[in-house]
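A single protein chain has been omitted; all remaining protein chains appear in their positions.
== chain A ==
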Amino acid sequence: MISSRFSKVISWAYLIALYGFIFLPVIVLVLFSFQDGRLPVPPFNGATLKWYGEVFADNRLMAALGNSLMVAIGSSLVACVLGFCAAYGLARFVLPASRLQRGILIAPMTVSYLIIALGLLSTFNWIGISLSLWTVGIGHVVINLPLCFAIIYASMGDHQKNIERAARDLGAKEWQVMTQVTAPMLMPSILAAFFLSVTFSWDEFIIAFLLSRFDVTLPVEIWSLLRSGLNPKTNAIGSVVFLFSIALLLVLELLVFRRTAKK
């Protein structure tokens, strides 16, 4: 009896300690973004929204935020469409060397972002393509395509095959089957792939840093803010970035997982 109660206490203490460790930096970040003072460290002088005001008045930060949204949504759309088509082709047809094809599509997942970025940078330099948000977008599609492909491919089961066959027997053309039968059936996993891609692209730094020049994304702009050391304004924009990612996940949870769980 004593030992079981003891182990219970230990368990809960451990749980609380680790949650504390996991949340400590986030709480510090968000709390001191409201700091009424020049330094985002204790003691806490009182709450103000001044730094958020400064963030939203900062043209460079706002431009970077817009760029990040554009790159994230654009690259995720491309990655999802390409990934969906490839998954459809590989799951529904018999192709030669399909294992190799799957291997190539998944390969970028196993390589560090730094190496992907460096490879693209060397190639763009070599061909003479100048760096812009487009090149960042290309890089983000490279890292998100394997993810989208894997998620959508994994959800293509055999039971959907029969429904597709029925549609085809009733005279639907291939693209009609794909867009009006397969895609709606797989919508939860397509949405999951899309929102995950958006979060990854939104948070990604090294590819965006190496492949952009004048217009940059938000993580790169925050990186250049870091040179000024600890600053409540950096806390404020960091909190905004964090809250946006959490909002995306919340949408994902409510829209996708809840619905599939109910089914």
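Rule of thumb we're sticking to: a residue touches a chain if its C-beta (ideal position, glycine included) is under 8 Å from a C-beta of that chain, and two chains touch if they have at least 3 such contacts; residues count from 1.
Criterion: contacts and distances are computed from a predicted model.
The listed choices are "Cytochrome c oxidase subunit 2", "Acyl carrier protein", "Spermidine/putrescine ABC transporter permease" or "NADH dehydrogenase subunit L"; the UniProt protein name belonging to the chain that is not shown reads "Spermidine/putrescine ABC transporter permease".
Residue in contact with the omitted chain (choice from A:A47, A:V111, A:A154 or A:V251): A:V111.
For the chain missing from the display, the contacting residue among A:L145, A:L186, A:V216 or A:V256 is A:L145, taking the whole complex into account. Even with one chain removed from view, chain A keeps its contact list with that chain: residues 8, 11-12, 14-15, 18-19, 21-26, 28-29, 32, 39-43, 82-83, 85-86, 88-90, 92-95, 101, 104-105, 107-108, 110-116, 118-120, 122-123, 125-126, 138-139, 141-142, 145, 149, 174, 199, 202-206, 210, 219, 222-223, 226, 230, 234-235, 238, 241-242, 245-246, 249, 253.
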